Every structure is written in structure tokens, then in C-alpha cells.
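One chain of protein is taken out of this complex; the other chains stay put.
The first chain written gets the first letter, and so on, giving A and B; residue counts start at 1 in each chain.
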Amino acid sequence: MLNIAATDASARKIHPLPGGLHLPDNKHQSSVRPIMQAALPKRLIIPLRQHAGNPAEPLVKAGDPVLKGQKIAQGEGLISAPLHAPSSGVVSAIQSLPAPHPSGLSEPCVVIETDGEERWAELPAPMDYRQANPAAILERVRAAGVVGLGGAAFPASVKLSPRPGDGLHTLIINGAECEPYITCDDLLMRERAAKVLAGIDIIRTLLQVEKTIIGIEDNKIEAIAAMRTARDLAGYEAMEIVVIPTRYPSGGEKQLIYILTGEEIPSGGIPAQIGMVCHNVGTAAAVADAVLEGKPLISRLITITGEGVAEPRNLEALMGSPVADLIAQAGGYTPKANKLILGGPMMGYTLFSDEIPIAKATNCILAASTAEAPDPGPALACIRCGRCAEACPMSLLPQQLYWHSRAKALGKACDYNLFDCIECGCCSHVCPSHIPLVQYFRFAKSEHRREEAEKRKAELAKRRHDARQERLERLEREKKEAMRKKQEAMKAKKTAAGGDAGDAKQAAIAAAAKRAAAKKAERATQGEAPKNTQGLSAAQQRQIDEAEARRAQARKTAHSEDRARPAAATESPPQD
Amino acid sequence: MQFPTLTSPHTERPNQVDQTMLMVVLALIPGALAMIWYFGWGILINLVLAAIAALLSEAMAQKLRGRPAFGTLRDLSALVTAMLFALALPPLLPWWLTVLGAAFAILVVKEMYGGIGYNPFNPAMAGYVLLLISYPVPMTTWLAPSVIAEHSLSFGQTLTAIFTRALPAGLSWDALTSATPLDSMRTQLDMNYTVTEIRESPLWGAFGGRGWEWAGNWFLLGGLFLLWRRVITWHIPAAVLGGLLAMATVFFLVDPDTHPFPLFHIFSGGAILCAFFIATDPVTASTTQKGQLIYGALIGIFIYIIRSWGGYPEAVAFAVLLMNMAAPTIDHYTQPRVFGHGRLSDD
Partner (left out) sequence: MIEAIAAISLLALIFGLLLGYSSIRFKVEENPVVEQVNELLPQTQCGQCGYPGCKPYAEAVAAGEAPINLCPPGGTVTMESIATVLGVEPIPLDVEVVEERPKTRAWIDEDVCIGCTVCIKACPVDAILGTTKQMHTVIASECTGCEKCVEPCPVDCIYMVPIQAGVADWTWPFPERGRPGEIAEPARKAA
């Protein structure tokens, strides 16, 4: 191990992480077996929402046949990625099903009954990324639905398009994989190092960075060796492969960048602010697939492990495979299976059912035994021992954040930099009172976000109300004005009674012209009167357009049919 | 298949409050045994009395507050409080004072503020100070260490003395008792003896009071055990002893005749017990690392100041209580720099 570390990392200084933990890594259980292709499930369930931002809009409907790799949902907005059919078959439904999400709530999913034929859709031709236009490569990556496979599933194309002025100079490739139990990146680097490096080369070419640093924890000796061999074979001498000490959470983006470069991402900021971009090794492989083979992101490596499965291993699984199918292919449950955790033990969340499908961000299924993940028991009072602060990799004071989060004093919690918490779980792990600190912080964060959203909504309602109020007053004024004018005109008529009828007409026309001019002047002085039909979002506009369409439809039927309408509601209210 | 849902992290937790407290209890044992060796059975009887009183008070308070009576007994925090309190008491203290102090520590100082985790003051020290201020005479009536004592009491005689104040025939209280080293140093310095003259008394050992210095060593051993088991960090003990030593050294260098040598301050009285066991009580101490250094150093400085110029010869309890008051403020001003703050961004 030492000689590996010594070969070429000597040049780069490793910056030790503040805080963090040495955890038993439990990686050997799953890393001893090679990657296996998962069998095709009968049913694939693809959640339309796979990451923050808007959910994808389905392009298929129930009954449609789909081909493997066919686009079935379109991303909307900037932070979005399209979805593709992982296999050929028929769309049986688009319905709400339990999603891979900590809430356990249901989300709209495209359900595909596979036909077992694996017929591919026509894929775009392989690209020579060295010759191709960067915009074309980027579009290819975006269209392939590539997202960050490290955890957040953030669309990769966003982080691959440098904005002018960013001044990117360093590409950090994350092969740390610091969470216990997870080995999918390890196995990917061991078995497919060439593809990972090809992907890194594409990313490096796109971003035009000077330096590329690949960080791998020193517990992955085989992966380090494989990556080095592949690098030397491919002639990517400029890619630095740096061995870092095994310490949780060194694989966090902020942490890895600090370990490798000593630079800190400013609070609330992104790596681009310090000229860096960080991608996961899995993402690099997915980019290589998209560019070099034209394949969209329809499968990924996933670790199935824990004492609750008979043969812990890594599978190449199709997106949307139900967890139960994957467990079965890892030898099925053992009697010890007690908890089902999606992700690692530190940051993963429990699933209530194994019917839930995997998504692009799913890197591990941990079927834990009671010994591996015991119920911590009821929490006791905080004794302010400060172990949490020692363990915190962000140098926060969890013991103080805890008081304020528990008292729901969100403002105070924010003063203690609540939003710098990366939810790594170190504090909860070491707490002698077994206080679920991370959950308090997650609660406080999401509650604060909800309050902010509510405030924004109230602000919007107030603006709309004020606009309406103003419009009503203006209409009232205009009405009064019109009345007054009319009366004046009447008076004028009376005084001019017996006069020439033509004169009266002339006067009326003049008065009308005057009114119009006055109105125009008033409009001009008021400027752009507030209107609630302005500044509508795309979604609102779409809703309005749909309503117009329905209205046209209704008009048609109303004309053709009897005018009589049922007096009572014929349809129950929708559940939106 | 259906599974239970719980919040992350899904790991076996390495630390437990009761185990931490148990470590503290274990670490106190060598020092406690040394105290019993040098000062007789009275120390053991005090320990037992205080433990019974503290545990009963805790159970009663829990019951009054409508909580499971044995809920917080299991965390052993009351036992730790009782032990620290008892180890500060003179060996032949009347039994009801021990009980009163322990009950006050648990009922008033700890439970009335909300129980474990919520008390602003160190219960053991507050109980000690209550007795010291209210009953100064019995509280400063110590025995001479057994190595130089002319009389020593058997277990039964000690028990009788504590419960009935009756001494064996032919023995008077004056013959039995002796001032503590700190006390005698104070008194004799006030009588214009020099430190060298004072140290000629058989009360003194290599660097501190006889008996006291060895008890101190055993407490030090327990403290190192706690450091090794990572129950405490080095910050507070180092800062307490450092602060005390720094003050003592400065004044010793200025005038060695009227200021005892620095190690005297460490090895007489409760400085070591304070540094490793009392000041490190997490609930009442500062929780930031920088804060702990300040907190500890100020305790050390206060110990010296109060010992030299205050109204009482032993100052540990006062110094700790004073700094307990300052701990929240220290915490507020010593927050660590959060990762990603203050380098590129201006805030």
C-alpha cells in the first residue's frame, strides 16, 4: 500500500480534513465478486423526477411500444435531463408509484413491461470528440440524460459547460467513495479503467482545464493500480492519480477538493468559483458511453451488500429495476435482513418496501442486519460533550445547532451556519446520547426553505391583490369620469336646446374625442398599468393554453349539443 | 417485503453516555483508593453516603417530574457527581452535611435546571461551596495523612465519629485533626514565615503535602486513562494546569520566600482532580476547542488568585463555578471558522 502511495503522489501535498471519522469500511464483502450484468426485470419503473429541479415531461403514453434507448421523457428547464427507455417493451402505465426518495411518497413514473427482446432504438453515431465542436459534444451528453452519478444526480451537462469568466483550471475526478459498504466506483475503476479515463479525457477537453486530478482513497489498491496502468497505456500522463487517506467523508465534493488542493469552496458556493469542477468516476464513464458509443444513460453499477443478502456484489442494473429484483440476483435475502437502505449507511435512507425502483442516483442497496444497523434507541439529553463538533468536517458546532433546531429557532440556527451542513452524519454517529442530529438539521433546513417559499408566495399574492385593487379603483374612476362627462354633455344639450341638431352631434363627437384623448393621456401618465397576465411562467402559460383548448372544445360541443347541462358535478375533484 | 424506516446514519454507535460516565467512575477509583489510604475510612464512608443521597435525590426528582424513576439513574451521572463531591470533603465530616450537600447538588443545582445536560453549574462544586460557606469549621477540619498521623481510627471508630461525633476514649478532636497543606501554608505565610521555614514541617512531602501529592498522582493516572479512552480531550486539563503553573511560576520567580514553588500548587489540594475530572464536566464547560483553552486557563489563574489572596485556602470550587458562568459567553466568542467561510467570501 505504501509503495503505491509513493509512486506519483509524492508531488502533491495531501491536506488533512478537519473532523471526519475512521469508519469500518465493510467494502470487501461486495468487492470480492466481479461486476455482473443484472438480468432483465419484467417491469421497469422510471420515476419522472430524478433530481432537484423540474420533473421530466413524459413523451409516451400508456400502450406505446418503446425501444431500448428511446427517449421517453423530456427535461424541462435548465436543470433537467431527459429519460430513456432502459429496455424495449410496452408502456403499461404512467402512474404514481412509491419513489426512491426519503419521504417514501409516490411520484409519477413511466412503467414499462419489457418484452425481453432488447431491441435498440437507433442511436446517434459515435463521435470523435477531439475533432467535434464542443457544443455538439455537450448536446450529445445532455441528450443522453447523463447526470452526476455520485449522489445528487445533477445534470452533468450543466457542470460541463464552462461559462465565460469562470476561468476553470482544474478538473477533480472523485474516486474516493468514502461511504462504508459501497464499492461500485471501486469496481468500475478496477474493471473499466480505460472507459473512465476516456470519459475524463472528454470532460477535460470540453472544459479546457490545465490540470486533472483523480482522487482515490488508499483502501482501493486494485483500483489505483488499474487506473495507473490504464493511464500509462492510454498516454494520459497529465492526469494525476492521487492516493488519499481513507477517512469519511473525503468523497464529499468540498472535502475532496480541499484534500487535494487545500482550497475551500466558499460557503454556499460552487467549485467553479475557485476555478474547479468536480465529477465522479461513474459520470465520466457515462460521458464516455454517450460520446463514444452514442448510448444514453440507461444503466449503472450498483452495489448490493450487507448481511441481509446472500452474495453481496456489484450489478450492472437497468434504471428502474425494482430493488427486489436486484436483491434476488445477489443471492436473495438472508434471514438477517432487517433494514433496506438506499445508499450508504451514513447518508442513505431506508426504504419501506423493496418494490421501489432504482434511479440514476442510486449507488447502493444495503440490506442491513440488526447488528450492522441497530436501532439506536431513544435519544437522551445532550451533555455538550462536543464530540460532534470534533467529528464535523465543516467545523460547525452541531451541539449549538441542535439547541436552535430543536427549539425551531431557525434564524438562530442559520446564524450558526446551518446551511453549511453537508448532512454527512458524522455528528449523529459519534453522539453518546444518540440524538438524531442530522435529522434535526435536515428538518431545520427544509423547514426554513418552506418558510421562505411561503413568504415568496405571500409576497406574490400581495402583489397580485394590489394590482387588482388598483385596477378596480381605476375602473371606478373611469366610470365616474364617464358619468360626469355624460351629465355635462346632457347639460350642454339642455342649454343648447332648440339649437341646431347638427351642432349637438358635433359636440357629442368632440366630447367623445376629448374623452378618448383624456383616457389616452391618463394611460400614458400611469405608464404600464399593472396586469396580472404579465410575467407568467411557462407552466402557467401552458395551463392557460390548455384551458383555452378545453374551452374551445367545450364551445364546440355546446354548439352541437343541447344547451342543457347537468346541475350537479359529474366528476369528482382531481387530486392534484 | 416491508421494512422499518429510520433516519440515517444507520450504524452501530460507538459512544454511550453511560459508558462515558462509567469510564469516569473507573478513572476516579485509583485516586479514591489513595485518599482512603492516606485519610482513612472516612473518605469511603463519605463516598457511600454521598452516592446514596445523590442517587435517591435523582430518583425522587425524576418521580416528581413524572418521568421513569430509573431513567436517568442508568446514565451514572449522579454517581459521578456524588464521587467528585465526596472526594472534596474532609474525612470526618458529620454525615448529615454530606447528605445535605449531595442532595443540594442533585436537587437544586442539577434537577431544578432540567436535569442532566441543562445545569449551568457543576453540581458537585456547587454542593461543596454551599457546605464550605455555611459550615466553614467542619469543612476545613482535616485529618493528618496516615503516614505522619499519631492516631488512626478504625472503620468502626470512624463510623461512630461521623454519625455521633463521639471519639474513642482518650482522643480529642484537636489531637486528631490537622490543617490541610494549603491551609497551613496560607496561615503560616500570613504569620510571616518564609516558604522554606514552613516546609520544614512533617506535613510536607517531595513537592506537595504528604499524602496529597500521591493522591494527586493517582488522580493524574485516572485522568490519563480518560485521555487515552478519548472521554476527555487534552484542552481543559492542559489549560487548567498550565494556567495555574504559569501564575505560580511568575510569582515564585518574583519572590520565592512568600510564594510557594509552582509544583506545590499542582500537588496540594484538588488541582489535578479539578483539571481532569471537574473542569472537564462537559455540561458546564465550554464546548469549543479554543473556548476550552480559555476556560481552563482562567480556572487555573482563578485557582491561584483565590488561593493566594481570597478568603479560602482551597479555590478549585470557586474557580470552576465562576468559569461555569462565563462558559456560554466564551463559547459565543470562540466559534471555530466554518469550512468555506472567511477565505474567499468576505463574511
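We adopt the following convention: contacts are C-beta pairs under 8 Å (C-beta built on N, C-alpha and C of every residue); 3 or more make two chains touch, one makes a residue touch a chain.
Computed from a predicted model, the values in this text were never measured in an experiment.
Novice: For the chain left out of this view, which of A:R464, A:R484 or A:K514 touches it?
Specialist: A:R464
Novice: Pick out which of B:P68, B:P202 or B:P328 touches the chain that's been left out of the picture.
Specialist: B:P68
Novice: What residues on chain A make contact with the chain left out of this view?
Specialist: Touching the missing chain: residues 49, 55, 99, 101-103, 105, 107, 375-381, 406, 408, 434-436, 439-440, 442-443, 445-447, 449-450, 453-454, 457-462, 464-465, 467-469, 532, 537, 539-540, 543-544, 547, 550-551, 554-555, 565-571, 573-576.
Convention: only the chains that are shown with their structure count from here on.
Novice: Can you tell me which positions in chain B touch chain A when the two form their complex?
Specialist: Per the touch definition, chain B meets chain A at residues 1-17, 19-20, 75, 77, 115-118, 233, 282-283, 285, 287-289, 331, 335-341, 343-345, 347.
Novice: Can you list the residues on chain A that touch chain B in the complex?
Specialist: 18, 23, 104, 180, 254, 258, 264-269, 273-274, 324, 333, 337-341, 345-354, 366, 368, 371-376, 380-387, 389-390, 393-397, 399-400, 416-417, 420, 425, 428-434, 436, 438-439
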